[in-house]
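What follows is chain A.
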Amino acid sequence: MAAQVDTSPAGAAAKPRAAWHRRLKQVLPTSDPFAVAGILIYVVFILVAIFADQLATHDPMEILFTDTYKLARSLPPGPDHLLGTTNVGRDIYSQLIYGTRGALLIGFAAAAAVVAVGTLVGLVSGYLGGWVDNVLMRLADIALGIPFLPFVVVLAAFLRPSMWNVVFAITILLWPNSGRVIRSQVLSVRERAFVEAAVVTGASKAQILFVHIAPNVLPLSFLYGSIAVGWAILTEASISFLGFGPSDTVTWGYMLQDAYASQALSRGHYNWFVPPGVCIILVVLAGFFITRGYEEILFPKLRR
Partner candidate 1 sequence: MEYIARRVLYTLFVLWAVASILFLMFRLMPGDPRAAFIDNTFTAEQQQLLLVQFGLDQPLYVQYGKYMVNLVQGDLGMSFIYKRPVVEMVMEVLPNSLVLTLTSLIIAYAFGMVAGAFLARMRGTWVEGVTIPVVLATRAAPEFWLGMVFLAIFSFSLGWFPAGGASSAGITYDSFWQQLVSPDYWRHLALPVITLTLYLQGLPLLLMRSNMLEVMEDEFVTMARMKGLSEWSIVMRHAARNALLPVATAFALGVGFSISGNVVIETVFSWPGIGRLLVTAVSSSDYPLAQGAFLFITVVFVVANLIADMLYAVLDPRVSHGSAG
Partner candidate 2 sequence: MALLSIEDLSLHYVTSRGVARAVDGASLSVERGQVVGLVGESGCGKTTLARAVTGVIPRSARIVGGKIMFDGMDLVTASRRDANRLRWREISFVPQSAMNSLDPVYRVGTQLMEVLTDRGGMDRRKAKARAAELFEMVGIGVDRLHDYPHQFSGGMRQRAAIALGLALSPKLVIADEPVTALDVVVQRQVLDLIRRLQQELSLSVIIVTHDISVVAYLCDAVAVMYAGKVVEVGRAADVLNAPDHPYTMGLYNAFPDLERSQRRLTPIAGAPPSLIDPPSGCRFEPRCPFSIAKCGEEPPLEEIRAGHRAACWRTGDAAELREKAADVATWEQREGVGA
(Lines give C-alpha, C1' and ligand atoms only; values in the text may rest on other atoms or scores of the structure.)
Protein backbone atom coordinates (compact mmCIF):
# COMPACT_ATOMS: atom_id res chain seq x y z
CA MET A 1 0.00 0.00 0.00
CA ALA A 2 2.66 2.44 1.06
CA ALA A 3 4.55 1.95 -2.15
CA GLN A 4 1.47 2.83 -4.09
CA VAL A 5 1.05 6.02 -2.15
CA ASP A 6 4.49 7.04 -3.24
CA THR A 7 3.94 6.49 -6.92
CA SER A 8 1.08 8.88 -7.30
CA PRO A 9 1.24 11.79 -4.89
CA ALA A 10 2.57 14.45 -7.21
CA GLY A 11 -0.05 13.66 -9.81
CA ALA A 12 -2.81 13.22 -7.28
CA ALA A 13 -2.17 16.58 -5.70
CA ALA A 14 -1.92 18.45 -8.96
CA LYS A 15 -4.72 16.71 -10.76
CA PRO A 16 -7.86 18.03 -9.12
CA ARG A 17 -7.17 21.69 -9.73
CA ALA A 18 -6.04 21.07 -13.28
CA ALA A 19 -9.17 19.01 -13.84
CA TRP A 20 -11.45 21.86 -12.81
CA HIS A 21 -9.65 24.16 -15.16
CA ARG A 22 -9.67 21.82 -18.08
CA ARG A 23 -13.36 21.07 -17.62
CA LEU A 24 -14.30 24.70 -17.50
CA LYS A 25 -12.43 25.30 -20.70
CA GLN A 26 -14.35 22.53 -22.38
CA VAL A 27 -17.62 24.14 -21.41
CA LEU A 28 -16.84 27.58 -22.72
CA PRO A 29 -16.63 27.08 -26.46
CA THR A 30 -15.06 30.41 -27.21
CA SER A 31 -14.28 29.55 -30.80
CA ASP A 32 -17.94 29.15 -31.72
CA PRO A 33 -19.27 32.49 -33.03
CA PHE A 34 -22.76 31.70 -31.78
CA ALA A 35 -21.44 31.07 -28.29
CA VAL A 36 -19.50 34.32 -28.41
CA ALA A 37 -22.66 36.17 -29.45
CA GLY A 38 -24.53 34.52 -26.61
CA ILE A 39 -21.91 35.49 -24.07
CA LEU A 40 -21.90 39.06 -25.38
CA ILE A 41 -25.66 39.33 -25.02
CA TYR A 42 -25.40 38.10 -21.46
CA VAL A 43 -22.64 40.57 -20.66
CA VAL A 44 -24.70 43.47 -21.97
CA PHE A 45 -27.76 42.47 -19.97
CA ILE A 46 -25.72 41.91 -16.84
CA LEU A 47 -24.19 45.37 -17.20
CA VAL A 48 -27.64 46.87 -17.67
CA ALA A 49 -28.85 45.09 -14.55
CA ILE A 50 -25.88 46.31 -12.52
CA PHE A 51 -26.10 49.90 -13.69
CA ALA A 52 -29.88 50.10 -13.74
CA ASP A 53 -29.87 53.05 -11.34
CA GLN A 54 -27.62 55.03 -13.66
CA LEU A 55 -29.30 53.94 -16.89
CA ALA A 56 -32.92 54.51 -15.89
CA THR A 57 -34.34 57.97 -16.46
CA HIS A 58 -37.21 57.67 -14.04
CA ASP A 59 -38.46 55.68 -11.11
CA PRO A 60 -40.12 52.76 -12.86
CA MET A 61 -43.24 52.83 -10.70
CA GLU A 62 -43.61 56.59 -10.35
CA ILE A 63 -46.68 58.11 -11.94
CA LEU A 64 -45.36 60.93 -14.05
CA PHE A 65 -46.82 64.23 -15.07
CA THR A 66 -46.11 66.46 -18.03
CA ASP A 67 -44.76 69.98 -17.77
CA THR A 68 -48.33 71.18 -17.90
CA TYR A 69 -49.20 69.08 -14.86
CA LYS A 70 -51.28 66.62 -16.79
CA LEU A 71 -50.94 62.89 -16.26
CA ALA A 72 -48.23 61.68 -18.65
CA ARG A 73 -50.39 58.80 -19.88
CA SER A 74 -49.73 56.72 -23.00
CA LEU A 75 -47.11 59.05 -24.40
CA PRO A 76 -45.37 57.82 -27.56
CA PRO A 77 -41.61 57.30 -27.51
CA GLY A 78 -39.70 60.56 -27.46
CA PRO A 79 -36.67 62.25 -25.94
CA ASP A 80 -38.22 62.50 -22.47
CA HIS A 81 -39.56 58.99 -22.49
CA LEU A 82 -37.41 56.83 -24.72
CA LEU A 83 -40.06 54.16 -25.02
CA GLY A 84 -43.07 56.26 -24.10
CA THR A 85 -45.23 55.84 -21.02
CA THR A 86 -47.85 53.41 -19.81
CA ASN A 87 -51.52 54.24 -19.59
CA VAL A 88 -51.08 55.49 -16.06
CA GLY A 89 -48.01 57.54 -16.85
CA ARG A 90 -45.05 55.32 -15.97
CA ASP A 91 -41.84 55.43 -17.97
CA ILE A 92 -41.57 52.26 -20.04
CA TYR A 93 -37.85 52.56 -20.73
CA SER A 94 -37.05 52.75 -17.04
CA GLN A 95 -39.31 49.80 -16.37
CA LEU A 96 -37.45 47.85 -19.00
CA ILE A 97 -34.10 48.69 -17.38
CA TYR A 98 -35.23 47.73 -13.90
CA GLY A 99 -37.08 44.78 -15.39
CA THR A 100 -33.73 43.53 -16.62
CA ARG A 101 -32.43 43.57 -13.08
CA GLY A 102 -35.48 41.76 -11.77
CA ALA A 103 -35.52 39.15 -14.53
CA LEU A 104 -31.79 38.41 -14.30
CA LEU A 105 -31.88 38.27 -10.52
CA ILE A 106 -34.64 35.70 -10.64
CA GLY A 107 -33.01 33.91 -13.55
CA PHE A 108 -29.61 33.57 -11.96
CA ALA A 109 -30.93 32.85 -8.49
CA ALA A 110 -33.16 30.10 -9.82
CA ALA A 111 -30.43 28.71 -12.04
CA ALA A 112 -27.98 28.66 -9.16
CA ALA A 113 -30.50 26.95 -6.92
CA VAL A 114 -31.49 24.41 -9.57
CA VAL A 115 -27.89 23.55 -10.29
CA ALA A 116 -26.87 23.45 -6.65
CA VAL A 117 -29.69 21.10 -5.73
CA GLY A 118 -29.35 19.06 -8.90
CA THR A 119 -25.60 18.67 -8.53
CA LEU A 120 -25.76 17.84 -4.87
CA VAL A 121 -28.51 15.27 -5.38
CA GLY A 122 -26.71 13.85 -8.38
CA LEU A 123 -23.44 13.53 -6.48
CA VAL A 124 -24.94 12.06 -3.36
CA SER A 125 -27.31 9.78 -5.19
CA GLY A 126 -24.71 8.54 -7.60
CA TYR A 127 -21.95 8.15 -5.07
CA LEU A 128 -23.83 6.65 -2.16
CA GLY A 129 -26.30 4.55 -4.14
CA GLY A 130 -28.54 2.22 -2.16
CA TRP A 131 -31.73 3.46 -0.58
CA VAL A 132 -30.63 7.10 -0.61
CA ASP A 133 -30.30 6.88 -4.36
CA ASN A 134 -33.64 5.15 -4.61
CA VAL A 135 -35.53 7.71 -2.60
CA LEU A 136 -33.94 10.66 -4.38
CA MET A 137 -34.62 9.23 -7.81
CA ARG A 138 -38.26 8.45 -6.99
CA LEU A 139 -38.56 12.05 -5.84
CA ALA A 140 -37.13 13.11 -9.17
CA ASP A 141 -39.67 10.92 -10.96
CA ILE A 142 -42.48 12.61 -9.10
CA ALA A 143 -41.16 16.10 -9.77
CA LEU A 144 -40.84 15.29 -13.47
CA GLY A 145 -44.37 13.93 -13.51
CA ILE A 146 -45.80 17.23 -12.36
CA PRO A 147 -46.94 19.65 -15.06
CA PHE A 148 -44.65 22.58 -14.60
CA LEU A 149 -46.53 25.81 -15.12
CA PRO A 150 -49.82 24.71 -13.58
CA PHE A 151 -47.96 23.64 -10.47
CA VAL A 152 -46.16 26.93 -10.23
CA VAL A 153 -49.51 28.67 -10.55
CA VAL A 154 -51.01 26.63 -7.74
CA LEU A 155 -47.92 27.10 -5.63
CA ALA A 156 -47.76 30.82 -6.29
CA ALA A 157 -51.29 31.08 -5.05
CA PHE A 158 -50.25 29.62 -1.72
CA LEU A 159 -46.94 31.22 -1.15
CA ARG A 160 -47.25 34.93 -1.08
CA PRO A 161 -46.24 36.20 -4.50
CA SER A 162 -42.64 37.23 -4.12
CA MET A 163 -39.45 36.85 -6.04
CA TRP A 164 -38.06 34.17 -3.76
CA ASN A 165 -41.15 32.08 -3.98
CA VAL A 166 -40.93 32.08 -7.74
CA VAL A 167 -37.32 30.97 -7.42
CA PHE A 168 -38.37 28.29 -4.96
CA ALA A 169 -41.11 26.98 -7.24
CA ILE A 170 -38.78 26.82 -10.23
CA THR A 171 -36.13 25.06 -8.18
CA ILE A 172 -38.24 22.25 -6.82
CA LEU A 173 -39.50 21.36 -10.26
CA LEU A 174 -36.35 21.73 -12.35
CA TRP A 175 -33.68 20.07 -10.22
CA PRO A 176 -34.43 16.52 -11.37
CA ASN A 177 -33.27 17.12 -14.94
CA SER A 178 -29.77 18.04 -13.90
CA GLY A 179 -29.83 15.71 -10.90
CA ARG A 180 -30.47 12.64 -13.02
CA VAL A 181 -27.88 13.37 -15.64
CA ILE A 182 -25.25 14.25 -13.07
CA ARG A 183 -26.03 11.07 -11.17
CA SER A 184 -25.35 8.94 -14.22
CA GLN A 185 -22.18 10.87 -14.87
CA VAL A 186 -21.07 10.20 -11.31
CA LEU A 187 -21.82 6.52 -11.75
CA SER A 188 -19.46 6.31 -14.68
CA VAL A 189 -16.78 8.51 -13.15
CA ARG A 190 -16.86 6.67 -9.84
CA GLU A 191 -15.44 3.55 -11.38
CA ARG A 192 -12.48 5.30 -12.87
CA ALA A 193 -9.06 4.46 -11.72
CA PHE A 194 -8.17 7.73 -10.06
CA VAL A 195 -11.07 7.42 -7.70
CA GLU A 196 -9.83 4.04 -6.66
CA ALA A 197 -6.40 5.51 -6.27
CA ALA A 198 -7.86 8.06 -3.92
CA VAL A 199 -9.52 5.28 -1.94
CA VAL A 200 -6.22 3.50 -1.68
CA THR A 201 -4.41 6.58 -0.48
CA GLY A 202 -7.03 6.95 2.22
CA ALA A 203 -8.89 10.07 1.18
CA SER A 204 -12.16 10.58 3.00
CA LYS A 205 -15.48 10.01 1.27
CA ALA A 206 -16.24 13.70 1.13
CA GLN A 207 -12.79 14.38 -0.27
CA ILE A 208 -13.23 11.83 -3.03
CA LEU A 209 -16.66 13.16 -3.84
CA PHE A 210 -15.71 16.79 -4.07
CA VAL A 211 -12.10 16.66 -5.14
CA HIS A 212 -12.12 13.77 -7.57
CA ILE A 213 -15.66 13.33 -8.79
CA ALA A 214 -17.12 16.81 -8.70
CA PRO A 215 -14.74 18.32 -11.30
CA ASN A 216 -15.96 15.77 -13.79
CA VAL A 217 -19.57 16.71 -13.43
CA LEU A 218 -18.95 20.44 -13.36
CA PRO A 219 -19.42 20.89 -17.12
CA LEU A 220 -22.84 19.32 -16.89
CA SER A 221 -23.78 21.52 -13.95
CA PHE A 222 -22.64 24.54 -15.86
CA LEU A 223 -24.60 23.50 -18.90
CA TYR A 224 -27.78 23.00 -16.92
CA GLY A 225 -27.16 26.30 -15.23
CA SER A 226 -27.02 28.17 -18.52
CA ILE A 227 -30.21 26.52 -19.64
CA ALA A 228 -31.97 27.07 -16.34
CA VAL A 229 -31.40 30.85 -16.50
CA GLY A 230 -33.51 31.07 -19.63
CA TRP A 231 -36.11 28.70 -18.25
CA ALA A 232 -36.39 30.67 -15.05
CA ILE A 233 -36.78 33.98 -16.86
CA LEU A 234 -39.44 32.50 -19.13
CA THR A 235 -41.23 30.96 -16.19
CA GLU A 236 -41.16 34.14 -14.19
CA ALA A 237 -42.60 35.99 -17.17
CA SER A 238 -45.41 33.47 -17.48
CA ILE A 239 -46.24 33.54 -13.80
CA SER A 240 -46.19 37.31 -13.72
CA PHE A 241 -48.31 37.42 -16.83
CA LEU A 242 -50.91 35.24 -15.15
CA GLY A 243 -50.96 37.68 -12.25
CA PHE A 244 -49.15 35.52 -9.68
CA GLY A 245 -45.80 37.17 -10.00
CA PRO A 246 -43.78 39.01 -7.39
CA SER A 247 -45.51 42.19 -6.37
CA ASP A 248 -42.28 43.66 -5.04
CA THR A 249 -40.17 43.63 -8.21
CA VAL A 250 -40.48 45.11 -11.67
CA THR A 251 -39.81 42.42 -14.22
CA TRP A 252 -40.38 41.97 -17.92
CA GLY A 253 -43.23 39.61 -17.11
CA TYR A 254 -44.86 42.24 -14.93
CA MET A 255 -44.64 44.77 -17.78
CA LEU A 256 -46.29 42.36 -20.19
CA GLN A 257 -49.06 41.60 -17.74
CA ASP A 258 -49.59 45.30 -17.11
CA ALA A 259 -49.73 46.00 -20.84
CA TYR A 260 -52.12 43.13 -21.49
CA ALA A 261 -54.45 44.11 -18.67
CA SER A 262 -54.38 47.78 -19.70
CA GLN A 263 -55.58 47.19 -23.26
CA ALA A 264 -52.22 48.02 -24.76
CA LEU A 265 -52.98 45.43 -27.43
CA SER A 266 -56.22 46.92 -28.70
CA ARG A 267 -54.71 50.40 -28.53
CA GLY A 268 -51.70 49.31 -30.53
CA HIS A 269 -49.12 50.36 -27.92
CA TYR A 270 -46.41 48.22 -29.43
CA ASN A 271 -43.79 50.36 -27.71
CA TRP A 272 -45.09 48.96 -24.45
CA PHE A 273 -45.31 45.21 -24.97
CA VAL A 274 -42.79 44.52 -27.72
CA PRO A 275 -39.56 45.55 -25.93
CA PRO A 276 -39.94 43.27 -22.89
CA GLY A 277 -40.71 40.34 -25.16
CA VAL A 278 -37.67 41.05 -27.30
CA CYS A 279 -35.49 41.21 -24.19
CA ILE A 280 -36.77 37.84 -23.02
CA ILE A 281 -36.10 36.34 -26.44
CA LEU A 282 -32.58 37.73 -26.46
CA VAL A 283 -31.65 36.35 -23.05
CA VAL A 284 -33.13 32.94 -23.69
CA LEU A 285 -31.61 32.85 -27.17
CA ALA A 286 -28.23 33.72 -25.69
CA GLY A 287 -28.62 30.72 -23.41
CA PHE A 288 -29.39 28.54 -26.45
CA PHE A 289 -26.36 29.86 -28.27
CA ILE A 290 -24.04 29.18 -25.38
CA THR A 291 -25.35 25.68 -24.93
CA ARG A 292 -25.84 25.01 -28.61
CA GLY A 293 -26.05 21.41 -29.55
CA TYR A 294 -27.22 20.42 -26.14
CA GLU A 295 -30.89 20.83 -26.96
CA GLU A 296 -31.56 17.22 -26.30
CA ILE A 297 -30.60 17.37 -22.66
CA LEU A 298 -33.72 19.41 -22.08
CA PHE A 299 -35.55 16.34 -23.20
CA PRO A 300 -33.47 13.50 -21.82
CA LYS A 301 -36.15 11.04 -22.89
CA LEU A 302 -35.38 11.73 -26.51
CA ARG A 303 -31.91 10.37 -26.21
CA ARG A 304 -31.61 6.63 -25.96
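Selection rule, in plain terms: all candidates are chains of the complex that A comes from, given by their letters.
Just so we're on the same page, a contact is a pair of C-beta atoms (placed from the backbone, for glycine too) under 8 Å apart; a residue touches a chain by one contact, two chains touch by 3 or more; residues count from 1.
Since the structure is predicted, the reported quantities are computational estimates derived from the model, not experimental observations.
Asks: Thinking of the complex as a whole, which of 1 or 2 is in touch with chain A?
Replies: Every other option belongs but stays apart; chain A touches 1.
Asks: Which residues, counting only chain A, touch candidate 1 once they are in their complex?
Replies: 138, 141-142, 145-151, 153-159, 230, 234, 237-238, 241-244, 253, 256, 259-260, 264-266, 268, 270, 273-274, 276-277, 280-282, 284-285, 287-289, 295-296, 299, 301-304
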